[in-house]
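Note that one protein chain of the assembly has been removed; the remaining protein chains are unaltered in position.
Chains here go by letter, A, B, C and D, matching the order in which they are written, and residues are numbered from 1 within each.
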Amino acid sequence: MTENVIIDPNLYFLGLLIPLFPLLGFLVNGLLGKFLPKASAGWIGSGAVLASFICVLYIFNSLGVNDVIRIDLFEWIVFSGIDISFGLSIDPLTVIMMLVVTGVGFLIHLYSIGYMHDDEGFGRFFVYLNLFIFFMLLLVMGSNFLMMFIGWEGVGLCSYLLIGFWFKNDAYNDAAQKAFVMNRIGDLGFLLAMFFILFQFGTLDFAAVERLAPSIAEHQGLITTIALLLFIGAIGKSAQLPLFTWLPDAMAGPTPVSALIHAATMVTAGIYMVVRSNVLFALSPIALNVILAVGVATSVFAAIIGLKQNDIKKVLAYSTVSQLGLMFVALGLGAFTSGIFHLVTHAFFKALLFLGAGSVIHALHGEQDIRKMGGLKKLIPITYITFLLASLAISGFPLLSGFFSKDEILAHAFQQNILIWIIISLSSLLTAFYMFRLVYLTFANSFRGTDEAKHHIHESPWTMTVPLIILCVLSVFGGLLGLPAVFHAQHWLAGYLSAVTDGSAQYLHHAEHLSHSMEIILMSIAGVGAILMILFARHQYVTKKQLPPADESLTGFEKLVANKFYVDELYERFISQPVFKMSEGFGGFVDKKILDRVVNGVGTVVDMSGKTLRLLQTGNTGFYIFAMVIGMIVIFIIRLLI
Amino acid sequence: MYTLIYTCCLGLLCLVGEILNLRKLLIPMILAGLAAIFVVNCMEWDAAGPVIIGGMDMSHMMRVDSYSIAFSGLSIFTAMLIFALTGNFYKNEEHHLSDYLAILVFVLTGALVLFSFYNLVMLFLGIEIVSISLYVMAGSRRQDIRSNEAGFKYFLMGSFASAILLFGITLIFGATGSFELDKIAAFASSGTDSTLLHIGALLVISGMLFKVAAVPFHFWSPDVYEGSPSLVTVMMSTLVKVAFFAAFFRLMSVGLSGIHDYTSDILSLVAALTLIAGNLIALSQNNFKRLLAYSGISHAGYMLLAVLSIENEASSALWYYGAAYVLATIGAFAVAIPVFYFRNDETIDAFNGLGKKNPLQAAFLTISMLSLAGIPPLAGFLGKYYIFSEAIRSGYIWLTIVAVLASIVGIYYYFKVILAMYTKDTVEPEVKSPMLYTVVMIVCVVLSLLLGVWPGPFTNLL
Amino acid sequence: MMTLLLLFVPLVSALVVYLAGQKLASKVALGLAVVELAISGIALSMYLKEGPEPFYVFHEWIASPKISFHLALDGLSLLLVILTNLLIPIIILSTFHRLIPNAKSYFALILMMQFALVGVFMAMDGLLYYIFWELALIPIYFIALRWGGPNRVPVTLKFFIYTLAGSLLMLFGFIMLYWYNPQQSFDIRELYNLAISGSNQSWLFWMFFLAFAIKIPIVPFHTWQADTYREAPTQGTMLLSGIMLKMGIYSLLRWLLPIVPLGVAQWGPLAITLCVVGIMYASIIAIKQDNIKNLLAYSSLAHVGLISAGVFAINLHGFQGSVVQMLAHGINVVGLFFCADIIFNRTNTLSIDGLGGIRNLAPKFSTMFMVILLGSVALPLTNGFIGEFLLLYGVYEYNIWLSAFAGLTIILGAVYMLRMYKKVMLGNTGTRVQSFPDLYWNEFLALGIIVVLVIVMGLYPKPVLEIAEPALQLILDKTIVQ
Amino acid sequence: MDQLIFYTLSALTLVSALVVVFAKSPMYSVLSLIVCFFTIAGHYILLNAQFLAITHIIVYAGAIMVLFLFVVMLLNLNKESEQHKPLKLRIAATISAGMLFLTLIASLKSTQFVSFIAPPPSDMGIVENVGQKLFTDYLLPFEISSILFLSAMIGAVVLAKRDKKR
Partner (left out) sequence: MGTVEHIIPLNWYIFVSTFLFCIGVMGVMFRKNGIIILMCIEIMLNAVNLLLVAFSAYSGNTDGQVFVFFIMVVAAAEVAVGLALLMSIYRNIGSTNIDVLNKLKW
């Protein structure tokens, strides 16, 4: 990899501005919020993000494929053996992520203005959102692992704050806390990984680590440990098995939050991190296989659960988990670019889906159960159209963005392991099915709610619809970023990210490239499969007008699935409860009954012995003299014997 | 030497003063006299020659050296503090005042003899002067049955102990053919293994242990301390205790140093017992004087460490500890006696609410208690430190550990008093403590602070 | 000169405050504390310019036994002195808008405490240090005793005797050292170069370690802590948790490791294990605590466990981490206890059950509370993170598994802290929360300062690291056995 | 001859002492104590301490015992049939005293003495020798003992004289 560090004051300055704008927005809204008119908060927030989006665009077209901008602000933790600078660096991968973050971020800000306009916490919401954007940018821009970790935990904090945004509701607060703690579990792994790296290489700087990593290639154990610990972090952040349960609960937050944090950006941080340190992973086949396994398992598992969810946002949440799994499959296969590709497209259509869902919920004044919806296609047409297209994209309908990105991953899987190809194709078929189950139940047929509710339904304001339309466009044409060779176009994204991924290329075994015909066959299989699934869903829910039954009527496997395989309950039973029991045991028993008793016991013993000895003092002179005599006798005897 | 003579004269003067009806003047006179004697004593510091009487050298009887002068100075100063308290204490029994004062002065005389003795005869006489006078003083509240009891108990056990002491002295005489410390020391260190000497030494030590109230010869002290008039208790627990210890130390370090190995482990056993028993029993006491009696026993234990470790510094450690102990105790009593008087109660509850009613007194009593407990930066702490340091230096490690643990226990009962003052409440009115008492209290507390913060002049006194 | 000023200004101020009378006491105290803070600021600038030399004070105090009035101010001491002088004004500030009976004694005692603490951090003669160490115990005892909660008498007495028991053992150890020292003195420079046999060193190690372990406290010597923190008045708790337990950790660094390196080599592993066990033990207990002060007490127990673990890891990273975390923890815990006090002052309860929903009554308060809380759960860009990162890294260098276990603290810490925040601040308005006026100016000021410190230290810890490094390097060299 | 005297005297001494201890009535105790003292005086004479013997008789038999008698009469204790301590205690007392005796003897029996300046002058005990000693070497203690007397005297007076007020 030939990175040439360009020192251009303008770019340096712009790069610095990118995170500063959201920070500024955060400070302004946070500190001066109460002095400004309520509405302004939204515009300030959005403006800040827009500003940094523009900066990103500028950098995007002025940054060559092999260029890197390094922005070293100041020495952070520096003394013997440790040298961690507070610095940012911008390379193509970063740029892509920044584009997603700021671009999608801006649209969602805009959307939120409409969505949240009558919420009492309007200002606070944008404060948090800006803070999130700031941390997310730090995450993707950080020039070393610790900087990334700042962003990493920062976004965790923001997600905590935003999930619990409506803090009066205890359930929401629990969800928020759950999210934070589960992320923390991953973070511990990340932290330990950093210790290993720091100890091995004496630095946490990405470039340096990438340079030095091969030196320990022969220590498979070590490198695998590092990679796996890092991956644990990714698991926590990107909601993979077994730490995925927080994400569905995280839907407690306002819908734009779900769109931004829990679909488009934050949850993909894990992917970004793996790609960022792809060399480390590439050096450890074991780690890659683990990733692959986890990814596959997650994608199928989540897809299955998705089949039986009736909360519009929960369905999307599980599909997110499943899609993230798919991305990890890509990474596990060593197809880092494909992972990023799917990340980007997914960001588009999943954000769109959430926003659409938000628009639906907005229209229905907070109703989220799809069994109480239906027939909305005429009432909120824009939402319907965009939502439909997004669903097509995610289901892999030919020539839409999702089709290409997914297909690339499938192709890689096919090259390396036919079995994996089968499994993930299955999961993408499932995806297509539950997505359209969702679409049809929501929009098709006739409204199943009360007339009173129906009366209130209306299309959302432009601030909400515009982002929908833009995202819709993106998710339709997003595929252009990575047209496969079949279309006689070179894969743009792959080329753009080559500098990043080349480092690892040499360590990955490359199966021979598929023949075009084979690729076309695969594509058509996937496309046809998707379409068949969609038709099947239509048959089920439109023709037969089937309705998902009430939860309690479910039995057997369905019940299991509807209850998410009781994973939450298992964790509750086997982790939380024991810890609480321990807490009570330690606090109530060990601490009070044992340790404290021992300490007090000493005191008691001393006191009692005093009270006993005291009785010798009988007050009888005869006895005193007697005692003295005995004492003397004892002395003499001691002296005689010794 | 002159110190002794003048003190005797002072005692006689008291009696004369009685005859001349100068009761009012007595106490000022004594204080002035003691001050003068104190000066004289200090002047002897460098000019201490052999003791000459009627042209005869009495060096075989007593020697005035820095040791005796230092302790004399301390005890004279103590006596001044105590006499300052007598005025108000005895104001109800004026017709006996002069007698009491005279006897107390004679106690001081005996103490002076004890500091400078160089012959077992002198030791014996000194002890007896002090003891007999104290028997009287302890029983001096004749209508008070408790006082009688205290006096008689003290008398019985005291004379019993004296008899034992005498028996020991006799055996030593039998062994060495002399009463002079020099000769005894010479014989003892000559290495001739004489059982007579050993047994005699043990008996003498038992006698001394009784006088300093060490376990198992301590039984008299709590009862006597509790029963006697408070002022006498002060006298016994401060001046006299120090005097006996000084004598004990002199005996062990000069006379019997030759058989130190023979006596040391007996003594250390006794010291350990004393430390443990004294502190433990004190925990459950509710009567202030009795509490101080037990605490006095435990302090005897600490001082025994000094007696055990007979190095040069040990004497100054003993002196310093004695000083700290004396100051703290007198300071405490200077607060306590008026409280007892006004609240007519000698238990710890008498101090309830003192923190609110008399903040000054409470604060000073607190400081005295802290000093007794050995909390820095008060004198009590440095005193303990020296004693421990010397003991460790002389290799009594386990004994010192016992002492340390014991002093941890000790803290508790000193704090009982403090807690009573600050956490309990009372309906009793404020205590109006006489001016002289306040003065004494302030002097003691200030000194024990000074001694703790700036001990330079006093630490290497000897 | 500077050193003596630093040491004696608080003592004088204590007297002044006592004489100032009940009305003025608090304001005078605050003013004088600020003066002291200014002095330490000057001292800092002097240190940065001229290094430790100008702060060196040596007078013969007692000839025999040789005890000298020997003060010095290296980086380590300087930082802790600054921490002390920084927290005292905040602590005093926290009493405004509160009714304090017999205020003059209260503030006089607080300033006495400051005097003793500064002394502890600057004393370089064993016995002098010991005297200050003990002296620090008296004021806090009386503060807790006279202004404490309903159950204060037995609790404080237990605390006093327990800690004093430890320190008496330390005194014993010091005397041993004195006689081991051929020059026969307590001068730290000589104590650092003693050649003591391994077996004796392990005795000495225990004598000192117990004293410090009780003071810090390290599990299982902590049983006095929670009760005392709960019963003591808030300012007392702040002093105890914010500064006083730093005495213990500081002493580990200054008076234990370099003096008995062999003992440390022999028993250090046990000690560090105790610390790590303590971290998990305390964190787990904290989860289910109902009383806020108890919860904070246990959390603080967990934190100091980690700090001590870093010390016993015996490497520069651990040391640096412990120093940074000492400052961080001092600041955060004071802030947290102040928040607890604010809650108690408004709702008259500290039981989590009765509380809730304060968030929407007092946004300013809850925001600041949140920030400080994040600092104590070691979120990046807060002071807590720097400390815990370095500490865990130090422990990692010592032993990977230990650091993995110790690392659990960042999970458990999040659990109990957020649980507490959730139950106290969020959710529906609790039964005990009728009206909750937002921060008064003094509370806002105090918390504001703390919040700023939390962020600033997290953002730019470099100065702290640089100041501390030489001293720590020296200690490390003395500790590592060849 | 001397031996015979010695043995009889010693026997008398011990027996009379025992009588003092065991006698029911105080009066008997007093009288037997007097006997005991006289026998001890006899011992003194045997041991060439003639002057001491005289003083002994004067001081003890003459002064102290009279004092005892006086008090016994005054408080007419002789009537008061004193009930003894419980048997247990008395046995304990006897045993402990016996043990003390045994231990002492056990440790003293094997004593060899400092070489004596033999033969001692047979007139060492007569007045001028003792007086010589007393007023030269022992002048200081002699003076000091006056203080003792004084103090004891005052004390006795203070304690014993009836209060006018009562």
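Keep in mind that, in the parts below, contacts are C-beta pairs under 8 Å (C-beta built on N, C-alpha and C of every residue); 3 or more make two chains touch, one makes a residue touch a chain.
In this text, all values refer to a predicted model and were calculated from it rather than measured experimentally.
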List the displayed chains that the omitted chain touches in the full complex.
A, B, D
Even though one chain is not shown, subunit D touches it at residues 2-3, 6, 10, 13-14, 17-18, 20-22, 26, 29-30, 33, 36-37, 40, 43-49, 51-52, 55-56, 59-60, 63-64, 67-68, 71-72, 74-75, 77, 80, 82, 84-85, 89-90, 92-94, 96-98, 100-101, 104-105, 108-109, 111, 113-114, 116-122, 124-125, 129-130, 133-134, 137-138, 141, 145, 148-149, 151-153, 155-156, 159-160
Counting contacts across the full complex, list the positions on subunit A that touch the omitted chain.
614-615, 617-622, 625-626, 629
Missing-chain contacts on subunit B, rising order, are 121, 124-125, 128, 132, 135-136, 139, 142-143, 145-146, 148-153, 155-156, 159-160, 162-164, 166-167, 169-171, 173-174, 177-179, 222-224, 226-227
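In this section, only the chains that are shown with their structure count from here on.
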Interchain centroid distance [CA atoms averaged], subunit C/subunit D, Å:
71
Chain centres from averaged Cα atoms put subunit A and subunit B apart, in whole Å, by 79
Indicate the residues of subunit D shared as contacts by at least two other chains.
104, 107
Touching two or more other chains - residues of subunit A:
630, 632, 636, 639
Quick check on the complex: what are the subunit C residues that touch subunit B?
61-65, 127, 130-131, 134-135, 137-138, 142, 145-146, 153, 157, 160-161, 164-165, 168-169, 171-172, 175-176, 178-179
Sites on subunit A touched by subunit D in the complex:
622, 626, 629-630, 632-633, 636-637, 639-640
Please name which positions on subunit D make contact with subunit A in the complex.
85, 89, 92-93, 96-97, 99-100, 103-104, 106-107
